[in-house]
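Removed: one protein chain of the complex. Kept in place: all other protein chains.
By letter and in written order, the chains are A, B, C, D, E, F and G; residue numbering begins at 1 in each of them.
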């Protein structure tokens, strides 16, 4: 692909294309609707470039295996949907703790439980941040189109590699299963980041795999390159070993938190179209953003002062940005395919400065532009 | 026990005592520090009264098995800590979807991942609400003492049975492992609720297991009593069968949400001591509340206008109550053994009306009264 | 004397949603006949499944039925049975459900020798999700996740369950419904963990894609690739490759070693103390 | 010619934290000697464990070492190995870690016949969490969660792994460190999935509580309850009860059926197409 | 063109989704034309209703699904009963002849094109399964040059098994004739 | 009595936690006296430091752990090095004689009671493992009637194996003597 | 199965035309019609029940002819 020709591409397969473009070398996972196409795509594509695909016995193993691939030095990815995402949580936590770059795709369907397996949802937004036990930093991106699925997959790999951090890619079933006309960029137009490895002349004997480096991201050697280092899900000091002192625990948590918090400008991605005098803002993400944009455009045609912001990065949440929006706007409308999840963050950030209103569907149906428009127009 | 004699009881074992007092008949789980004592206690006690204990192969199975026990008509419980709680999430979601009464204990240790297995934490507070995929109602209780561990275990069973709902009991390692002098109530002083079962003369042929009853909680027959009904983790209508219409999905979600939301008065438990002119409020829960109370008492001695509220029910969050507090107070202090979890709910509810300040430890050490006092006094 | 299978079927849910020629229906058909041949009380019978096309089977059966999460049916069933040992608990599971994600619960159920009857619908593929390979997909076969041929080995599930401790182990095939019925009946009547693998066909996601053909060709394939267990034992090793023995493969009758029976002894020991 | 075991040990982490007389140390001791006898490149060797007292073993070994989550070591190891088949990947796991929560990964590792060497520290108990019963705790034994005697059956893990597809299966015991070393060496050199169960002692949470005694009595117990595999085969069934065969129980040498080798063939087929 | 919405509804196994994909792929080659293709099916992975949708627009396509179809196909009675009431004022509804349209709403009645699609596939082409391609012929005539019929034919060729290309071309052309 | 805090520190295996539990159980029987008992140990399940704490109070015990001990026991050098600097002004620190206290802070130096605890257990009682009970004897003398010694003896009897009751009584009494 | 039993289309609407019954019938009694199975020649039926037992869709039932 990528001869600048328009193709009809499914969102799930855009993840595959994006992954291959970002240099994915390893996929481990377990099939589940509506994410199976991602596994199938990687099964097809990876061996062509010497990469590996493996279908594991379950999602726990899929997550574990993908982290294993990452430790061996390969750019790794796994993909699932809600039930499998729940199963991945424990090992996702290990990935966070040992700072393993890995991309975890969750193509959301309606939950809880088996729910409506073939219907779209944005019900795992909070789970993406809070699903595993204990405090932990997380990055989660959510595309609203097939092209964005491609772009954000590349970003997800880049962030994972740069920050030594599992990155969640939250599609919804609409974006995952829809086909769209897209023109993919050529390889040389795509920025690809690789993890920082120790320099060739590193002192392997005295190497500290969890050194508090300036950028807070310790260089990561591939297994098998002579560093012979230790990695554990226990709290550990810079040597990688647990020392059982609470001081080390705090230091590690603070570094892991700061490596993300210090780079919010780079990590928090969004698009917006908010004019100086727009006093109604629609904040959305994923497929829902399409209705939001459509509705705002129509509202403007009707002479209303409405604008939109579409979050591509959901976690870390664009708190500062939303706070500022709330200062200016009278009303922030948050359409979501759930009972109201990210709206909680919006409310928190808004601190009562703007009215925050949700539009919610959690039954597998979509939020249409007209629903958003009605809320913009104040009609219920 | 319970001859009104003071006993020295460990928090974990208070859960066992509370469970037995509430009529627990079935425990299924998997050992993990610092919750293993709960399993061990039930292994000892249950067979004495004809109840059953089983150690399963893992936590996923423990959760599943406990739900199975519940469906057979027994009051069921499982217990774990963070890593196991992560593993239980998928089946917990099924329990919610099929409305199975079951008590899930999480004795929190420091995460993420294996973390600090023997140190206290309140790091799973958000996970208790958001750990499983998809929207879902949840109830979570958190005791701050051994006696409360007993009392809230009884409550947890009662809520589980009354609302056909998994109830989370969030201990922290301090409460779980500390021993305290307690006097347990006699059996006749303990209010024990049983699930509503269909009446003896129910029309079994035409029985709808998920009927939209007035109280929104459909009566639940024991397996093997001739109702021959169907249960599924898919969205279903009142017959228990999936029909694949989105209308049914919404109806079910709305009923499940409302059965909790309509009963917040009963479900949301808290203690408070806030005087008319207290303008500083310390909001806390679990073992941390003990330092909070201690600090407030000292602050008052020092002439400060401070009060405290201790949440025993964490989820559903006491939103309205906190909103009102924020209207009155200048400052709400939220000490937590995590990076700041429930404080997010406090901030949301406060809507900017009061300053909300966290005190946070996430390294296995405790928040001492002096830390809280310093914050009350405004010294950092 | 015709069998009244509708006693056990939720007729209003039929026709079922399985594809034309899917063997799952034949298994269901044999199962209700087997149940009819036992004196199991339908009011005291619970059928539990996981997720998959096979997982839909309980929905058609007129008992207490439970459709759980993918792979976990045996763990739920264990709770149901232990909490009330009076119940007859039947688990219907797919090859993916029961041997991939559910493999651990399967071997631990066997190990405990808890009195469940587990029927595994082995269509050698993940039917419901559109044809990814399962642990029972033969090496070399094409599936959506093995576009270049499956490099995994498949399990010998009857050997695995036997070695894990199951006390009744058998294999049937949908081409031979009479034998299936017999095996299910024996499994249902056995006190202890019974496991009956059933070779089954998924024409849509396996047969057609592997050039075996449609339902009837797949049944012929079964016939060609199976032999009676008695004959199997006498076959030279090299001929066994790719051939499945059918029938009862292993059985050990020792009701006292059954899990709930053992638990009851503990309870009884306290009851005695009380006397 | 003395063995320089410190080449493979992180000396600064010693003495280890295991209890006096814990067999885990003896296993570690035998393992480093076995490694020394192979020509494995320490720089290309990765040791992976789960959680448990046994899970602490990698911390003492001077390789790339990974302490994962409880039960999942084989799944992590599978990723490490498949992503870079050049690596020698060793998994150290406990009986709880490897056969309870990790049972599924164990049998699927066997089934794939991926080239891992898995050593299971079978002390028949959950040591780290204070003595709950494991799937390897004998029936009748007392543990903190079986105060009235364990009613579970234990697995025959060598039979289970063989039947799941492992191509090298053996059992050692800490009372016989020479044999352990030999079995580990053979396992390490075998191309395919190697599984070596090792009977091991936890005096603190098993031996003393089951009136077997301390470390030395437990070693004597081992001696009394084991026989060489060759002898085992000839024993009458009734004498086998409670006796464990030691030595290589099963082996099948077919490097081409190894998982990463098979995967490489797919990759090579594309490389060829390119030519 | 401005936004144009096509909904194809039928039963699982009738190839609605393939037809949608083919249409969308055919649209790819039209300069400046954007396209989204979506589908929906019930929790039952097979059987039950199946629906594919294609949205065409010269501008950006925000909402990717059909809001109110300009062109609606109902291949089964169930599909008609479910979707038959939603149609743009100047839209076209194609239904198979066997479908009972007596219950159709007044406002759409005049826009219904009842054609012997299944019959054509089964009897004239000789394979019921080609009904979806017959449908494409009909639609090609309706949408005219928005997507040139040669594009659609090309897209069909790329998607159907080689051995069946000829048969499918025939189905397409018979479909065109049905409408002409 | 008002809040009184006891910290027992030593190595894993020295029975610090058991000693804490015995003290707490002994306190149970004292009318109006509240008690909490806590412990902490490292991620290593065995070996390493071990610490048990008991807080006594006639009122409600809010904070359940020791803030600054009134009575501190250090049975090993490691324990002393770690905890030996925190003590109430009028508190008592009990250390085993073998411990080097030369590095002790000035302000606590006078409050240190250096006693041959291990020696008493090993040589006089004849079992090193009884050191924790010797310690209880010492503490009993320190806290006096807050918890009557007969309560502590009772609690010891309930907790130790029957066969060892006599030996443990001896250990307790020898401990009392050490302080007297 | 008893002598004189014959196949009937008990639930002919449920037939999915899979062809299994036709395949397993030893005497070619059944055939596939346009939409569903049809009985081609009931006289040949020996009441062996192969079809009834093999049909995945509970379509066929072998009953006493007099019933």
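Keep in mind that, in the parts below, a contact is a pair of C-beta atoms (placed from the backbone, for glycine too) under 8 Å apart; a residue touches a chain by one contact, two chains touch by 3 or more.
Being a predicted model, the structure only gives us computed values, none of them experimental.
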Quiz prompt | Visible chains that the absent chain touches, using the contact criterion stated earlier | solution = D
Self-check item: Which residue of D:219, D:249 or D:266 touches the chain not shown here
Solution: D:219
Quiz item: Which of D:16, D:67, D:171 or D:185 touches the chain that is not shown?
Solution: D:16
Quiz item: Hey, which chain D residues sit against the chain that's not shown?
Solution: 2, 5, 9, 14-16, 18-26, 28-30, 33, 174-175, 177-178, 181, 203, 214-216, 219
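Quick note on the criterion: only the chains that are shown with their structure count from here on.
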Quiz prompt | Shared interface partners, meaning chains that touch chain D and chain G | solution = C
Quiz item: What chain lies farthest away from chain B once each centre is taken as the mean of the Cα atoms?
Solution: G
Quiz prompt | Chain whose mean Cα position lies farthest from chain E | solution = F
Self-check item: Distance from chain F to chain B - Cα centre to Cα centre, in angstrom
Solution: 36
Quiz prompt | Residues of chain E touching at least two other chains | solution = 42-45, 48
Quiz item: Which parts of chain D, given as residue numbers and ranges, touch two or more other chains?
Solution: 51, 67, 69, 100-101, 103-104, 108, 128-130, 135, 148, 152, 263, 266
